[in-house]
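For this view, one protein chain was removed and the others were kept in their places.
Chain nomenclature is as follows: A and B, assigned in order of appearance, with residue numbering initiated at 1 for each chain independently.
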Amino acid sequence: MPTAVEVRDLKAWFGKTEALHGINIAVESNHATAVIGPSGCGKSTFVRCLNRMHETIPEAKAQGEVKIGGMDIYGVPAVDVRRKVGMVFQKPNPFPSMSIYDNVAAGLKLNGTRNRKTLDEVVEHSLRQAALWDEVKDVLKKKSGASLSGGQQQRLCIARALAVDPEVMLMDEPASALDPISTAKIEDLIFELKQRLTIVIVTHNMQQASRVAEYTGFFLMGHLVEFDRTEKIFTNPSDKRTEDYITGRFG
Amino acid sequence: MSNKYLQFRRRFTDYLATFVAALLSAVVVGTLVAIFAYLVIKGAGSVNWAFLTRTPKPVGEIGGGMANALVGSALILGMGSLMGIPFGIGAGIYLAEYGRNRFGAVVRFTADVLNGVPSIVIGLVAYGLVVFTEGHFSAFAGGVALAIMMVPMVARTTEQMLLLVPQAVREAAFGLGIPQWRTTISITLATARAGILTGIMLAFARIAGETAPLMFTALGNQFWSFSANQPIAAVPLQIYTYALSPYDDWHRQAWAGALVLVALIVGTISLVRFIFARSTLREAR
Partner (left out) sequence: MTRIRFHQELDDLKHRILAMAGMAEQAIDLSVQAYSQRDPALCQRVLNNEGAINRAEREVDEFAIDLLAMQQPMAIDLRFILAVIKINADLERVGDQAVNIAQRVLNMIELPASELPVDIPAMATKVRAMVRDALRSFIEGDTELARHVLEGDDEIDRMNHEAFATLSKYMQDHPEGAVQALDALSVARNLERVADHATNISEDVIFWVRGADVRHGAGQTLAGS
């Protein structure tokens, strides 16, 4: 299977502090890969390097080779990378000044697409993919993005990210602010989306990692300690540090 | 035993604080109401059709109005806003989105200082910049003076409102591959527009009543003028002139002018709020 994301010797800094010390990882396409680890281990930093969001923080720097679908992300403008690699954040963040329709269409509209028909189609398609269409199809332009419930808002953000047709979707603890039913819906969604995209999901919740991801990487203090199939990590990890973390002996 | 005392003391302090706050609010509102009431009492009788449509009569004669001053104020405020608002918003955007550095700190400091400069000094600056170089007083010079006053006010409130937009909203836009400039205009600005509008309205209300800067720039005019390059009448100027005069009729007209000025400012702000309230109704839901 071709790898969707290839990372070689990725290092990242916040000012003078080195937060990632040379990460090497290959993420398989059309699979979900979970990134786990204790607070401050660098998992969010790692994922934010993949779509070059890390560098939007003042004094932040990244170095190394990252290839998404064969494309070197440091060889093209950051804006292009981010159209290929979508992101969903921990706290749902729909654009408050826009309707549901405008939220989903934002990625396309603000990048030049004007054709009404195209936008309509993409909005419907994305909302269907995010399992939100039936709930909002009658109030697309009347309700603002922020007037939905938490779970719905997060699915709206997913639809919005899907609308630009990315190859890879990064999810930074997408369900941690949601109730169990919304979480389950999002997990089902991930299962569906895997057929079309590659997903990298950062999660604090190990049960979630084991439910949705085929592969899991364990990060600790800026290092990738172990990366393997999820069943192996959770039943018989190779590294003692991984075992200590997942059995709750620390972290 | 002491527990009951503590409970009582807490409740008493709570009521006392609430009472004091209410009292102070009442003082503020009361003052406003008193001013407006006084204006109405003193001026309402003199506000009539003649007042609103005629130009001032020569010195000593009874009658006439402030029509030219009303038009003049509108013109000066229009020009001032047209120049001041864009620069103010632009500076505000710079400070909020790009100005987290030394240069930004300098700009911010300058704006704060400018906000504190007495309006008469700004009038003198405008005099030197425009009146002196052009060789004559003009409505345009008045507009410039007011614009100079508007810019730092609008810049600071715009900056504050933009900073209130959560970083998460910008990040969402970046994540979609939207460039920073586009994000700022279409998303951050749009999100903060209610607050920015309020800031603009406040600045507008402030400059609408300014008299000192207009004294050396617009100068004032007895007659109709619709030109930007000539001296022009303005309501605050007219009020000033009439109030200091020894003529009762002019005093009467000064009161009327004050009432009309306040009413127009309140009216303009209300109108703008009403127009924009409909488009922001969705967010309120």
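Note that a residue touches a chain if its C-beta (ideal position, glycine included) is under 8 Å from a C-beta of that chain, and two chains touch if they have at least 3 such contacts.
Small disclaimer: the values here were computed from a predicted structure and weren't measured.
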Can you list the shown chains that the omitted chain is in contact with?
A
Quick one: say which of A:17, A:195 or A:236 touches the chain that got left out.
A:236
Can you name the residues of subunit A that touch the chain not displayed here?
206-207, 234-237, 243, 246-251
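Rule of thumb we're sticking to: only the chains that are shown with their structure count from here on.
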Could you tell me the distance, in whole angstrom, between the mean C-alpha positions of subunit A and subunit B?
46
Quick check: in the complex, which residue numbers of subunit A touch subunit B?
51, 53, 56, 58, 79-83, 86-87, 89, 91, 93-99, 106-107, 110-111, 142-144, 146-147, 157, 160-161, 164
Considering only the defined contacts, which subunit B positions touch subunit A in the complex?
100, 166, 168-169, 171-179, 182-183, 186-187, 190-191, 193, 282-283, 285
